[in-house]
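This structure is in structure tokens; I'll ask about it shortly.
Here the complex is missing a single protein chain, while all its other protein chains stay put.
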Amino acid sequence: MIGRLFKFHGGIKPAAHKDESAKAPIRRAPLPARLIVPLRQSTRATATCIVEIGQKVLKGQCIGEPEGFLGTAVHAPTSGTVVDIAPHTMAHASALQTRCVVIEPDGEERWIEHAPFDYHGASRDESLAWLRACGIVGMGGATFPSHVKLGKGAGIETLILNGGECEPWITCDDRLMRERAADILAGAVILRELIGAREMVVGIEDNKPEAIAAMQDAAAASGHGVRIVPIPSLYPAGGEKQLIRVLTGIEIPYGKLGGDYGVQCFNVGTAHAVYRAIAHGEPLLSRIVTLTGNVEDAGNWEVLIGTPIEELLQLARPKPDTDRSIMGGPMMGFALPRLDVPIVKGSNCIISASPTLFPPPPPEQPCIRCTECAKACPAELQPFELYWFGRSKNFGKAQEYNLFDCIECGCCAYVCPSHIPLVDYFRFSKSEIWARERDKSAADQARERFEFRNFRQEREKAEKAAKLAAKAAETRAKLAEGGEAPAPKTAAEPGEDPKKALIAAALARAQAQKAEVKPQNTDNLSADKLAEIADIEARRLAAAVTAPAADATPGADTPAATVAVDAESRN
Amino acid sequence: MITALLVMAGIAIVLGAALGYAAIRFRVEGDPLVEKIDAILPQTQCGQCGFPGCKPYAQAIANGEADINQCPPGGDEGVRKLADLLGREFKPLSEEHGIEKPKAVAVIDEQTCIGCTLCIQACPVDAIVGAAKQMHTVVEPLCTGCELCVAPCPVDCIAMVPIAETVQTWKWKYPVVEIRKAA
Partner (left out) sequence: MIHSPYVRKQVSVQRTMGLVLLALLPAIALYAWKIGTGILVSLALATLTALAAEALVLALRKRPVGIALGDLSAVVTAWLVALSLPAIAPWWLTVAAVLVAIVAVKHIYGGLGQNPFNPAMVAYCTMIVAFPALMSQWPAAGALDFDTQLGLILGSARELDAITGATALDALRTGLRADGASVQSVLQGPAFGMAGGREWEWVGLGYLAGGALLLATRIITWHMPAAFLGTLVVVSGLFWLIAPGQFASPLFHLASGGTLLAAFFIITDPVSGATTPRGKLVFAAGIALIVWLIRSFGAYPDGIAFAVLLMNMCVPLLDMKTQPRVFGHRNEAGESVRTGERRP
């Protein structure tokens, strides 16, 4: 496969607009007045907050512990004080809120102690755990946790670095490759060792000759046998599946990952972050963001995670007719619902938009089935069919026509002569289908539990009846023996008032009980506090434990450990 | 004449046997219509339709004893699906059975709860845990929002809280077709 490139179906060539922001070198953005760090930094996982309001934090200090398989850690991007932990609007089209840690920088940029990580001396699992603790996620926009992607240790032959950056306007990866090629390659070498890949290829669109040259020089200098491959500039060549197809000929279907086919793909920005995490022990605190569009001073900036976008935008000096800001590229990005949302790990570009730069689409006309969309679709779908199905809410049929293979790249809507917002229909159909599937699984669960409850009630009734029958038989037997029949109890007629009084008494009792019990607020404590509590509890337990038990366990370690585990699981 | 009769009789016997075999071979277990109706119903088990659960209501619809517009949690969309399945006209939800509300879950105010277990007995899907004189709590993912636990509570400590939208449950809206009016 050396040297041979493959083609994917369709694709478009929109005006690139890369020059505006690609000329100037990366600049460091000044510290903002406040940093709003969302605890949700990777797909489908929110970190557990481990700081308190008022707490001083150091640069690089962990403020959010990873939770769950897909979780990654979140860190303080600079030193300062935590001033608030509250819900804040997310950088997401939904404009929903998520829990954020608001930090007021002290301007000193004092680092927490950190040291390079010796991944040669560590096991694979330890290395992956390190990356997870450093908060490394995919920087191409999807923010998929890298340790999960690296998780499949065996069977990966080819490691692909994605320097495609096919969306118009965005140049952050371009500048990163030009300026920090050696670091990227060092990170890539680490990734290759962790994943056990035989070969490594960097795919870069051929509209970035400087980046290609810089990467080729660095590759020659490093001597690690990295191939730098220029690929034709054709949107969406930088999409993961399309890039894998172009470089290896392999097509990854929907629902499969590259790992299933022996290839794995990382963004160049991710490789750079991995290098910083391993070689310098620095967690992911900043990223390169392109500020471009309707601005006076377009360029790339190194921005701390959590920097509010309205503050950041001032660096590029937006022109007065700017009417909205788009996060991501113009093909797949979204208009920011508000400007006070922060930069997150996946924010590669902020485009200031004006009506002249991105005019509103002409009115929608009927579909004439010209199949331009099908010709442009890189997933080889029939978008106009999916559109008919989505429009008529015929979701079953849409799924039959492989709606979920759609990568929402926007090629179909770009070429549509009827100006139909095709992707909107696909996004709508997809979220409706997901909602229905959620409802259906909830309904199935409810049905099952309802049926089981009915079954249980029947069983209990039967058991009760059997018990009563047995008891009756017993009494009858006793009666037969000659005992006197016990006088039937006259049930005290419970009037309304005594019942109410009873409830009131119970309520008072329950509240009194609750007042006695001191609340155990162990939910929001730091790890060492928890350990302290566990220690005390262990001592208390050890003291209470009877002598034989203490004899049986050599040392007091075991109960203490159990308590510690208890404390953790309660958390 | 006799040959013709014999041929006809022979054909009748063969076809009869084939039909009889098919009836045994392709026999349908249970009543698929009830299952199909039940699959459309939201399984809230709230009893607002006047039947003790979704399955009995499905049975009643299948038998023609109940109308298709008696399920408020299913909403108008549910009625529409039932109408499609049964080949009937759509009709709006009947108001006497309740109105469609946003999805909610029951939440027990744990400070007020006296541990009477009445709600546990009322819950159709066993989504409330607790024991006598112990505080109770609702297992949120299992709660269907049927509200059956609200009425029995002697201290009114159960509230229905609408489910908040998250990024996972957030939905893209139906694209608004902008038709520019001519003149």
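A few notes on this one:
The first chain written gets the first letter, and so on, giving A and B; residue counts start at 1 in each chain.
Going forward, contacts are C-beta pairs under 8 Å (C-beta built on N, C-alpha and C of every residue); 3 or more make two chains touch, one makes a residue touch a chain.
In this text, all values refer to a predicted model and were calculated from it rather than measured experimentally.
Interface note for the absent chain: among A:Ala188, A:Val226 or A:Met331, the touching residue is A:Met331.
Although one chain is not drawn, the whole complex shows that of A:Pro14, A:Gly151, A:Gly196 or A:Gly281 it is A:Pro14 that touches it. When the full complex is taken into account, the listed residue touching the unshown chain is A:Val423, out of A:Met215, A:Val423, A:Ala442 or A:Ala510. Screening A:Gln55, A:Ser222, A:Thr322 or A:Asn402 against the full complex identifies A:Asn402 as the residue touching the chain left out.
Looking at A:Cys367, A:Ala398, A:Ala446 or A:Ala534, the residue that reaches the missing chain in the full complex is A:Cys367.
Only one residue from A:Thr81, A:Gln216, A:Gln382 or A:Ser431 touches the chain missing from this view: A:Gln382. Seen across the whole complex, the unshown chain contacts subunit A at 1, 6, 8-9, 12, 14-15, 93, 157, 168, 241, 245, 248-254, 256, 260-262, 326, 328, 330-335, 353, 358, 360-363, 365-372, 374-375, 378-382, 384-385, 401-402, 405, 410, 413-419, 421, 423-424, 427.
FYI, only the chains that are shown with their structure count from here on.
Remark: subunit A and subunit B have CA centroids separated by 34 Å (rounded to whole angstrom).
Interface residues of subunit A facing subunit B in the complex, by the touch rule stated above, are 40, 44, 90, 92-94, 96, 98, 363-364, 421, 424-425, 427-428, 430-432, 435, 438-439, 442-447, 449-454, 503, 506-507, 509-511, 514.
In the complex of the two chains, the subunit B residues touching subunit A come out as 38, 41-45, 53-55, 111-116, 124-127, 133, 135, 142, 144, 154-155, 165-175, 177-180.
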